[in-house]
Each structure stands twice: as structure tokens, then as C-alpha cells.
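Have a look at this one.
Moving on to subunit A:
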Amino acid sequence: MEMNFNQHISGQFNADLEAIRNHMMGMGGLVERQVANAIEAICSGDTRLADEVIRREDEVDKLEVAIDHECTQILVRRQPAASDLRMVLAVSRVVRDLERIGDEASKVAFHALEVGDSANTQLCQQAMRYMGAEVVKMISGALDAFTRHDVEGAVEVVRTDKRVDQQYASALRELITYMMEDPRSIGQAINILWILRAIERIGDHARNISEQVIYLVKGTDVRHSSLTEIEEQAKD
Partner candidate 1 sequence: MSIIENHTTCGSPLVESPKLTARNVGVFYGEKQAIFDVSLDIGSNEVIALIGPSGCGKSTFLRCLNRMNDTIDICSVTGKIELDNEDIYDPKVDVVPLRARVGMVFQKPNPFPKSIYDNIAYGPRIHGLAHSRVDLDEIVEKSLQRAGLWNEVKDRLHAPGTGLSGGQQQRLCIARTIAVDPEVILMDEPCSALDPIATAKIEELIDELRENYTIAIVTHSMQQAARVSQRTAYFHMGQLIEVNPTDQVFTTPEHSLTEAYITGRFG
Partner candidate 2 sequence: MKRRRSAEKRFRVYGLISVLFGLLCLVVLFGDILSKGLAAFSQTVIRTEVVLDADYLGLNKNSSSDEIRAANFEGLLKNHFKEMVQPDGRKERRQLYSMISAGAAWQLIEAVQANPGLIGQAVTFDLIADDDVDQWLKHDRGVEGINTRMSEVQIAWMESWIEQGMLTTRFNTLFFTNGDSREPELAGIHGAIKGTFLTLLVTFLLSFPIGVAAAIYLEEFAPKNRITEIVEININNLAAVPSITFGLLGLAIFINIFGVSRSTPLVGGLVLTLMTLPTIIISGRAAIKAVPPSIREAAFGLGASKVQVVFHHVLPLALPGMLTGTIIGMAQALGETAPLLMIGMIAFVVDVPGFINDPSTVLPVQIFLWSDSPERAFTERTSGAIIVLLGFLVVMNTAAVMLRRRLERRW
């Protein structure tokens, strides 16, 4: 009997777990790039980039189905318990969140095409840039925390989400002011609103991912908890 707790008796089991995590990371990388490209497309008015984001959305969907299938396989074949069980469940949930992020990214890209390079592109430009950069950081931060089992990193993502939410609220107020000033721009403003809303949702999903990191490491389910509760959980 060997005291190597990192290795299963079954090497195949190890490999399977390793595989879903790596596939999830690969998917995460793709989704992260999608988000970055969508933001870039909207900010620079690059319609080609936006087209590409929409085109690659399909890839993300396929990855979700494939990884979910792998998770099911592990559940059926290995009946994982404890940390393995949490790993499989977390991956399965993270993959769903990643797919949603992918959806939101393609939504952003879609609206980027709508908005085109019309005069009002400048509207809320800064907020979009700022929020976009934040959520991209959040996605990579959550995924890093996942690989490193880093609870503190996960909590940091939750904190960032809070900032993004504040940013969203203030951008919303800005848009409302703008629409009141100039009712002709309402159509355009609603497009911008959708984009901001999508970016904010991406932030929420990134937060969900980091909550799964806490579940993975601590075993406590912190979904739908406030930041202070999460910080509390992360401490002990």
C-alpha cells in the first residue's frame, strides 16, 4: 500500500479526471478569447471580428456537450466520491457557465454588428471597455483559481463581480440620462444596453465559476450567497 493520495489505484480514473479538467480549461480559453474578441469588435467596430465570434459560438456549444458527456461517463463508470465527485460536478457546472458566457459573447458580437460604426458608437464606450476588460480578467482568474484550487483567487473574482455590477449600474444611469436627453437615440441606446447587460451577465457567470472553485475545495455550496458570506466561508 502506498501513501500517494494524489494518485488513484486506477490509472484510467486519474486520466479521465485529468481529461475533463483539461478539456474544461481548453473550453475556458476559447470562451475567454471569444469574450475578448467580442469586446474588441464592439469597441473598434471590427465587423469581421464580430462575425468570427458568432461563427465560433458553435464550437463552444459542441465542447459543452462533449465535456458534459465525459462527466456523465465518469459518474457512471467510477461512481466518484468526495473530491472526485465535487470535481466532476464542478466541471459539469463550470462548463454550463462557460457555454452561457459563450452565448453572451456572441450576443455582444451580434449587437456589435447592429450598432456598426454609427455615430453613437462612442456612447458608453469607456464603460464597455472597462467592464469588458474586467470580465475577461474574471474568466481567466476563475479558471486559474480552479486549476490551482485557489480559494482566495476565487473570492477575488467574486469581489470583482461586485465592482462590475456597480459599473453596470452607473453605465445604466448614464444611458437613461442620454435617452432622456435625446429620444431619437433610444434605438441605439437599447442596443448598447443589451451589450452592457451581456457583459454584466458574463461577469455573473464568471462569479458562478469561482463559486464552484469554493465548492470544489471546501465542499460548501456558496451559490446565491452574498460576498460577505462567501468571504466567511473561504476563511475557514
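As a selection rule, all candidates are chains of the complex that A comes from, given by their letters.
By definition in this document, contacts are C-beta pairs under 8 Å (C-beta built on N, C-alpha and C of every residue); 3 or more make two chains touch, one makes a residue touch a chain; residues count from 1.
Predicted model, so just to flag it, every value in this text is computed and none were measured.
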Candidate from 1 or 2 that touches subunit A, complex-wide: 1
In the complex with candidate 1, residue positions of subunit A that touch it: 1-10, 13, 78-86, 218-220
